[in-house]
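A single protein chain has been omitted; all remaining protein chains appear in their positions.
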């Protein structure tokens, strides 16, 4: 019997950094579990401006110009749950904008802009096609005792704020008044992203795929609704300015969980 | 009738920066309201080492060597509540160590070390005599939905971690198992601090006063207890090393609120 | 011969936290050595507004309304130089405003506002009476090779920016054109501060002293001057608004070093 040396297939891993066993990869493979607290406002933007953010294959659908601004404070973990033992690694905050759209007659939500405050979720966003950038993000936390904060699952005031490069980009205020039973529309439809990896060598076009996220384990806590305000004190660029609110609808506060399992290809983008 | 110009009494304010109306002061005057989530471990240190951290006027009391390590994630506001509208300003995390002691026969707790992650609470600590330094502090947040975190008010695992200057100084793990009715002893007694302001001009000794904090509005949520672990992976200095655990007792998780109204002078220190 | 136990004088240190040997103190005692890179703009404010920031004992002097905005990126160490071995501890950035004033006929500079990005320099500021708050501070670094930055000691563009609580508070631009021989006036006079420690117990007024800083080892590198701009995009409060520029003069870029040895009492404030 002869022994053959194993073929060197090189360092491995779900993501960079590749290493002999894959242990060094910055990202763990999906599924990823998320449990979070959400503050959200429905608003409306100029439908023509919204259309300019949609790639071929998507249309505005039945409610053109419907949009949402969402603050969320997440805890996450991989299948093993290992990250939960180090709270510095398993927590992040997020702000994102959603636009109502449709793909082959199916209502979906398109995310033109998103920010997080932690590098692993930022890169994970790029893997799935979410355009996550880096920002400083804070939101009101409900407090079950004392005077410094609203009570959970009760009327109260909730604020969120996003700063980017030291400038205040977005602020949200929701005054919850009543419990409702239906989740906000744009938080209940699938997300559709352009998964994109920039060109580097001259020989190649950029990778660009239209994908939707595959999600299980969706869970909502009590959903509270009420008056809302939404402000963009410092606009990052002229394209962003196209999506400023023309009307502000109601706001929502709720707990939310999901498991993100991977993506499904809808087409080349 | 003659008009006299008002005497210029100069810029004013509860703290620096002084300004014409006092509006620029970094600190608002007490009372300050606090609502927080606490993860705490009872442990024991060498009583002789603990004694060396007590100023004249304090003794070890009836339980020499009793100590506690406490992580807390706070929301706070001044009397007006104005800070709550900007979550970036009204949130901070804290880690502190407490030693059992006694003043004139009254059981109290002495804080030899504390860290926060926000400058206003740090300076406010110095005003009241708490030796707050700056660190990176994170702790598990309960989540009412999903898989990424323990449920509130139920058995589960809670972790906390403190890093200072990029080194991991303290880590705590509490596995809650049962609800109890009595608050942990060292969280139920008054704090006794040395309010101290360093010497600057050659003409003066440093300000140093023994003070206790005046607190109202104390509120506890459900108190859960269970097995605990406490680690100090990187010891900041040789004095700190004297307070390493010689025994680790049980841990606690609870919501807590108080209003800090000011200080009471116990003596010159 | 009998042995007597040493008297317990309690934990010690130049500052909190007090500890058995003083090793845990957050602050080392002066002297403190500073070596930095400075970007500075001379400008003018409404003299009446400036006067409202001066405590009794100070007057506007011979150039009422003269002001300066200063960005500096420092390296510092105590007498032993020990901090230099850990670059995370010995570096900080600063932004401050100075107002021309006079004490007993001596030209001085008054600092109504200052921000740093590191907790030790912030607290050290309070010990000496500088009203240092916390901000995100960045300034152009000269680069001796390549295209990404101005050359040291040569014509070029230098920018500085301060953000506080996620809002952009100050921005500076200096286009150096020529070398000059005299330091800018407000960087060449002593600083005069109100050393102030807030009230905590009802029994006491706040500590408040008029002090000037004692400085040795002053060293300037080449001083370059040129056109300047100064912007305050987001004004922190109405008192700060009184000091907005009514005229912008020239700007300066230079290296600067000093040793801060302590303070000298000018009077009770």
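Labels for the chains are A, B and C, by order of writing; each one numbers its residues from 1.
Heads up, the rule we're going with is that contacts are C-beta pairs under 8 Å (C-beta built on N, C-alpha and C of every residue); 3 or more make two chains touch, one makes a residue touch a chain.
A quick note: this is a predicted structure, and the numbers were derived from the prediction, not measured.
Peer 1: Write down which of C:22, C:57, C:149 or C:206 is the residue touching the left-out chain.
Peer 2: C:149
Peer 1: For the chain left off this view, which of C:77, C:186 or C:266 is in contact with it?
Peer 2: Within the whole complex, the residue contacting the unshown chain is C:77.
Peer 1: Need a quick check: the contact residues on subunit A for the chain that isn't drawn.
Peer 2: Where subunit A meets the chain not shown: residues 8-11, 14-24, 26-27, 29, 49, 51-56, 86, 88-89, 112-114, 119, 122-123, 126-134, 165-166, 194-204, 207, 209, 211, 236-240, 242, 262-265, 269.
Peer 1: Just checking the interface: what residues of subunit C touch the absent partner chain?
Peer 2: 33-36, 73-77, 81, 84-88, 90-91, 136, 138-141, 143-149, 157, 159-161, 163, 173, 217, 219-221, 255-259
Peer 1: For subunit B, which residues lie in contact with the unshown chain of the complex?
Peer 2: On the side of subunit B, residues 136, 161, 163, 166-168, 233-234 touch the unshown chain.
One rule holds for everything that comes next: only the chains that are shown with their structure count from here on.
Peer 1: What chain lies farthest away from subunit B once each centre is taken as the mean of the Cα atoms?
Peer 2: A
Peer 1: Could you work out how far the Cα centre of subunit B sits from that of subunit C, in whole Å?
Peer 2: 29
Peer 1: From the C-alpha centre of subunit A to that of subunit C, how far is it in Å?
Peer 2: Taking the mean C-alpha position of each chain, the two centres sit 41 Å apart.
Peer 1: Please work out the Cα centroid separation of subunit A and subunit B, and write it as a whole number of Å.
Peer 2: 35
Peer 1: Which positions in subunit B are in touch with at least two other chains?
Peer 2: 86, 88
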